[in-house]
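Left out: one protein chain. Kept in place: all the others.
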Amino acid sequence: MMFAKAPNHSSLATAVMLAMSATPLAAQAQDSVEERLSALEEQLAEVKPQATGEQGFSFNTYARSGLLLGGDLQSVPGGPYLTPAGSVGGAVGRLGNEPDTYLEAILNYKQVAENGTQSHYRLMIADSTTSSNDWTAGDGALNVRQAYVEFSNLASFSGIFEDSSIWAGKRFDRDLNFDIHWLDSDIIFLGGLGAGIYDVKFSDNVKSNFSLYGRSFIDFPADTDFVPSGSYSTDNLILTADNYFGNVQWTISGMKAQENDQRLVNGTDTTAAETGVHTMLAYHGDSFFGLSDGNFKVAVLHGQGLGAETKNIGADGNLHEDAVSTRFAVYGTTYLSENWRLAPSILAETSEDRYIKGDEYQWLTFNARLAQEITANFEMQYEASWQTMDLKTMGYDPDGTGSQTARNDVDGNYSRFTIAPTFKPQVGGFWNRPEIRVFASYSTWDDELENYAAGDPLGADSDFESAQWTFGTQMEIWF
Amino acid sequence: MMFAKAPNHSSLATAVMLAMSATPLAAQAQDSVEERLSALEEQLAEVKPQATGEQGFSFNTYARSGLLLGGDLQSVPGGPYLTPAGSVGGAVGRLGNEPDTYLEAILNYKQVAENGTQSHYRLMIADSTTSSNDWTAGDGALNVRQAYVEFSNLASFSGIFEDSSIWAGKRFDRDLNFDIHWLDSDIIFLGGLGAGIYDVKFSDNVKSNFSLYGRSFIDFPADTDFVPSGSYSTDNLILTADNYFGNVQWTISGMKAQENDQRLVNGTDTTAAETGVHTMLAYHGDSFFGLSDGNFKVAVLHGQGLGAETKNIGADGNLHEDAVSTRFAVYGTTYLSENWRLAPSILAETSEDRYIKGDEYQWLTFNARLAQEITANFEMQYEASWQTMDLKTMGYDPDGTGSQTARNDVDGNYSRFTIAPTFKPQVGGFWNRPEIRVFASYSTWDDELENYAAGDPLGADSDFESAQWTFGTQMEIWF
Partner (left out) sequence: MMFAKAPNHSSLATAVMLAMSATPLAAQAQDSVEERLSALEEQLAEVKPQATGEQGFSFNTYARSGLLLGGDLQSVPGGPYLTPAGSVGGAVGRLGNEPDTYLEAILNYKQVAENGTQSHYRLMIADSTTSSNDWTAGDGALNVRQAYVEFSNLASFSGIFEDSSIWAGKRFDRDLNFDIHWLDSDIIFLGGLGAGIYDVKFSDNVKSNFSLYGRSFIDFPADTDFVPSGSYSTDNLILTADNYFGNVQWTISGMKAQENDQRLVNGTDTTAAETGVHTMLAYHGDSFFGLSDGNFKVAVLHGQGLGAETKNIGADGNLHEDAVSTRFAVYGTTYLSENWRLAPSILAETSEDRYIKGDEYQWLTFNARLAQEITANFEMQYEASWQTMDLKTMGYDPDGTGSQTARNDVDGNYSRFTIAPTFKPQVGGFWNRPEIRVFASYSTWDDELENYAAGDPLGADSDFESAQWTFGTQMEIWF
């Protein structure tokens, strides 16, 4: 007995009940109960994965939206990358430091073939704006960041490929994509358009992922002796092997952007890298450095040429052919007591010959987020950041025009401290969201840092100076 | 007994049935039925809120899409704000008067924490275009209008906050956001980026909402004696208390946009308001003015300075520091007989020193929508609008350039009448949608109204003159 047509169902059920009540034999009625139970169980087994998003459509999100104000009640510059070191990846703490509405709307569709092979289509639409208005057609940036399919549990795969997944399209890598949340900085990020395979298992303890990603270097100035026009494009192709030995991860990437050596840097310099190599050694710990419950991650990254952008692999086409960068990242999370939790982190990098032969970039950020859980819905959050930087730019101009936006040498420190009374549906843990916060921050920096580049946040105008109080409100959610 | 793995379910159920049929004791079989019933009930209780959108993902929409043609079979200008009074909020009737595709796609995600606290994330993506084409990458306006979270039923809230909700992010206010639907005009609208609390209950009959909204005033010309560059931005911060005493609503807002007094209006005038105040007194009636079944709303709004944009609170940065506006809005809905229903409305405003010291804007719109319900799927709709206006602009130019787009004084009347045969899934009531309409409208206006501003709809070209017939087709939906 199937109830395919919903509108007829109740009357049909009623009819069945009436028929049953007239049945002379209890056994027969019992059979009918069995049939109805089986039918219900069967239908519910079909319906349940659809309703819960295990199959069919499901929705995921990351979003934040906040108001960041200075003492004069006007918006101020902000964001974890607001210091000069931020221009080369040196993030500071994000709490009470984000002036934008940024969101990712992720639409998934999952299917299971009759042979058991699973497929997952993912579409991510994202937007970013610093406008507070409710109509941002002129200020927003809606765009598609991901559109890919991934197959898993493939019916015909066996041996070392038995548990493998394959994918193609535009995506953020599944594994080369983990962050220090409190700095809004990935430790490593690999994204673009390509194809790959995950979870080739060589043994219980050893597995690898392999991928080819392309990225577009678009409309850069190029040497017209070699290429026809002054505005040029090419592709950076990145081959990666990402390998796991228990808790240890070792990643190696090689990349090539054909004819990127014809790119003009600072107007005349034609020494941009055409190739690059990048590697990361990381450990994913399941305690707080062996000291207490929690977790930690530590990573050392090293890159040369096009690989010298250590975080966002292969994304920077201005890198010098001799560029060398080494980055260190570590963070951990733990409870100090029943109600207090702590997440400290360090991110640091040194790089040389990065954009111009002879330049040198060095920076280090220390950050700690501390939280005191007070009621079921309320906690106090505190965050302290300290960053030191010594940037010798050789007059590098990222626009390639060698003029107004050129960067000057700076050497100095930046500090900020934030206190944020925070509401959440259920207090507890480092990753519980959504949160609704109000916050106040105090930040100071060496005046020298204001000379890095025209239009830079620090020193942008006389309303935003060192020894600055800022405050505001923000929501943050992911699911 | 749980049936977590869908694919195994039927065989498991069959096995259970076989096992049961072999059971010697009826009591034991009965237990098993109990267990299966309980398991089903439990699973269904989990699945149901997910399937219906009570929890997890749900989708809401407002959308309209129509073709509005003149007698020469070409698109004509349209929209409720097409008259000169429309430039200061004076809407006329919308039926048969909308030339655009406008839509809001609302993606919700609702969660319930273990402690019972509920959270609701809402993302609204909107688009607007007058192009009829199926590819509008160059003409559309896709953007994010809302992205916020709201917590309700907070486990740790008690006393006057027991039933309160809190929110943060970019949003349309939940309550300061109700309209005269037939004019496509909100009576009041508050939106932007901020945070707030709803439903602080002082007594059974008295409750209040409190909020802080920021809005961005972006890229306006400013006095270079005070600010470094000619193009300037600031933030308008709006603090609001919205209070309810039974059916009576009293709302009061104060706002400040730091340094907005350095804005240049009409090229040279530096008397833009830096602060403002806005208040509304409204009554939400649950009959048709006490005369018959139905509903009505009546509101008086008053604002000064930045508060003198009475509808869209805090959204107009060009307002004069001495600006004073008073608006009156009333509408009601009722059935005249079993098949005829009527919704009359009045919207009127007077404002002085609005943008230029000495200007005066006065307008009044009367509108009535009448419908005759004919079959289960069909009704005839009629709408009549009459608007009178007397606008003394003092040569105000909203672009701030003091030239081409400057507005001239006008004094006159506008009338339109529309007849719209309408299909809908189920006829009945004022708010049943979707609707599919065809329509014809006749409109007339005083020729003087054509001189208001260059490029204005009225008198835009010789194909769109007073005593105009227009016609077309449209769909409208919300859910």
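Lettered A and B in written order, each chain numbered from 1.
In the analysis below, contacts are C-beta pairs under 8 Å (C-beta built on N, C-alpha and C of every residue); 3 or more make two chains touch, one makes a residue touch a chain.
The model shown is predicted, which means the values in this text are computed figures rather than measured ones.
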Which residue of A:V47, A:V206 or A:L370 touches the chain not shown here: A:V47
Of A:G192, A:P221, A:G254 or A:P457, the residue in touch with the unshown chain: A:G192
Selected from A:A91, A:L142 or A:A299 as touching the chain missing from the view: A:L142
Where the missing chain touches chain A, by residue: 3, 6-7, 9-10, 13-14, 17, 20, 29, 33, 36-37, 40, 43-44, 46-48, 50-51, 56-57, 107, 109, 111, 113-115, 117-119, 121, 123, 125-126, 128, 141-149, 151, 154-157, 166-172, 191-195, 212-216, 218, 228, 233-235, 237, 256, 258-259, 315
Those residues of chain B which, in the complete complex, touch the missing chain: 30, 33-34, 37-38, 40-42, 44-54, 57-59, 61, 63, 65-67, 69, 72-75, 101, 103, 105, 125, 127, 129-137, 139-140, 142, 375-378, 423-426, 434, 436-438, 461, 473-475, 477, 479
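Note that in this section only the chains that are shown with their structure count from here on.
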Degree value of the rotation bringing chain A onto chain B, based on Cα positions, nearest 5: 120
